[in-house]
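Removed from the display is one protein chain of the complex; every other protein chain stays in position.
Think of it as A and B in the order they're written, each chain with its own count starting at 1.
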Amino acid sequence: MNILKAKSITLPNGKTVPVKRSKTPLIIVVLLICCYYSVQITGFNLQVLTKRIGQFWVILVDMVPPNWDYISKLWKPLFDTIKMSLLGSILGAVFALPLAYFASSNMSKNKTVVVATKFILSLLRTLPTLVAALIATFIFGIGTTAGTIAIFIFTIAYIGKLLYEQIENADLKAFEAMQSMGHSTVSAFRYAIIPQILPNYLSNAIFCFEGNVRYAAILGYVGAGGIGLMLNESLGWRNYANVGMILLLLAATVFIIETISEYIRKKLL
Amino acid sequence: MIKFQNVEKKYDNGFIALNNINLTIEQGEFVAVIGLSGAGKSTLLRCVNRMHDISSGSLFVNNVDVSKLKGKQIRKLRRGIGMIFQSFNLVNRISSFKNVLVSFVPDMPLWRKILGVYTKQQKIGALEALDRVNILDKAFIRVDQLSGGQQQRVALARTLAQNPSIILADEPVASLDPITAKQVMTDFQRINKELNMTIVINIHHVDLALEYATRVVGIRSGEIVYDGPATEVTNEILDHIYNGKLEEELKGN
Partner (left out) sequence: MDIIEKHLLKEPKRTVQNVITAVIVIVFLVWSLTAIDLSNFTSNGLAIAQNILHGIVTPNTELLFTFNKTGVPYLLLETMAIAFLGTIIGTILAIPLAFLSASNIVPKPVAFIIRLFLIFVRTIPAIVYGLMFIRVTGPGPFAGVMTMALVSIGMLSKLFVDIIEDLEVNILESLESIGCTPFEKIRYGIIPQLFAMFISVAIYRFDMNLRDAAILGLVGAGGIGAPLIFAMNAYKWSEVGSILIGLMVLILFVEFLSNKIRNTIVRG
């Protein structure tokens, strides 16, 4: 294939300039091929979609008006969901800190520890939260404990990765100065690195909490407690007015939490 | 040739930016326009290629009455006039080469415009333009990785590729350090001599204006208060143009 090979242009004044070939056409061709096979594999069919899209609205229409009476039964599960995400996020963020320390190549001097910690963190990150929740329900029984564990695991992995990337990119000048004053590595980390990464760390933790609330709504589906349980129930009974109520409540909650978290994060950064 | 005849420019808010401007610039001149910030230098320049409309009077560029042009004719006028900006105005995420190629776009057939496919002739033209400002080796480097001076040269190459008869430069060296500024001014001077392009340049740095330009136009509150050879500009004249505020103006930059 000479499509990737460089060619050159000779200017009238005799200079020769090698020209990089644009990769754009190649990328577009690859994308089109991927699209074609994806369509084949998934059975995507635009005609069916346009013809039957009316069916899409049926459930949505049934959700309106939402069943307002149902709300009295929703408060406890809703707070369960918030508790799950809150506890999972706080614990996850706290435990992520030592892990991130060990995973940073500029902090821990033992290479094996660095590689092993990084590997564990990325393994935890690939474990779908839903699967983690399902496994947790087998071990801890059905209920909010399982959900909390799943969120805890996800949070450790997510915050841990962002944190060690930050530590590795942190300015080490103050850290070296502290060490030269006789601080231990950990104590120099505490006084030189933590102040640098703290605002971002807290901001990430809050952002993660926000996402976890949204996600916790799904966890109930596998028996991990919270409002997802009610969602599962109502969907099972095809009581879409109840579903509408749940979604409305959830939207409001997420909106409130997002607003608060955005306010706090702005103050932090 | 650029010819202003009793040109007046009044902004919508009633501010008179240019008042009774009479100015003739012959082909191949190197003119520096100096004056305080807000004196009307930018407005003057932007009237030439109809980035601004004039309110009254008439303005001829190569014997065409600019104020009477419409839509497509304005774009045709602009094809023959290059413009350089203080902030370079390049697309940062693409290479210098592609930035220069953009100057050919308005003359391309529609399908080429949509796909962004250039002819070999155009590619050679773009590279030649880059060569002319001595940054041929940076042709395939992304613009955001170049220094300010190099970026301004890419902008200059983009203008050269358009092969204009006039280049308007609006504070081209204001965001460059003194040494780079001199190099860019030298580029302008060379282009002016080698290609006989008219160059009209707005500039804060009086010393650079006097060193490189052949003719100086001083503007104060929208009126021309000096017009003559750069060699004849005295301190009294500068004082008059800058209303005695030259020191402040220089400090401000």
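Assorted remarks:
The criterion applied here is as follows: contacts are C-beta pairs under 8 Å (C-beta built on N, C-alpha and C of every residue); 3 or more make two chains touch, one makes a residue touch a chain.
The shown structure was predicted, so the numbers you read here are calculated from the model rather than taken from an experiment.
The undisplayed chain touches these shown chains across the complete complex, A, B.
In the complete complex, the hidden chain is touched by one of A:74, A:230 or A:250, namely A:250. From the set A:11, A:127 or A:194, the residue in touch with the chain omitted from the display is A:127, counting the whole complex. In the complete complex, the residue from A:11, A:71 or A:90 that touches the missing chain is A:90.
Among A:117, A:148 or A:203, only A:148 touches the chain left out of the display.
Where subunit B meets the omitted chain, the residues involved are 49, 51, 74-79, 81-83, 85, 87, 89-94, 98, 102-103, 105-106, 113-114, 116, 142, 144-145, 155, 158, 162, 168. Although one chain is not displayed, subunit A still touches it through residues 34-35, 37-39, 41-45, 48-49, 52-53, 55-56, 58-60, 80, 82-84, 86-87, 90, 122-123, 126-128, 130-131, 134-135, 138-145, 147-148, 214, 217-218, 221-222, 225, 228, 231, 235, 243, 247, 250-251, 254-255.
The rule is simple: only the chains that are shown with their structure count from here on.
One finds 50 Å separating the Cα centroids of subunit A and subunit B. Contact residues on subunit B toward subunit A in their complex (touch as defined above): 120, 123-124, 127-128, 131, 136, 139-140.
Within the complex formed with subunit B, the residues of subunit A that make contact are 9, 11-13, 15, 17, 19-20.
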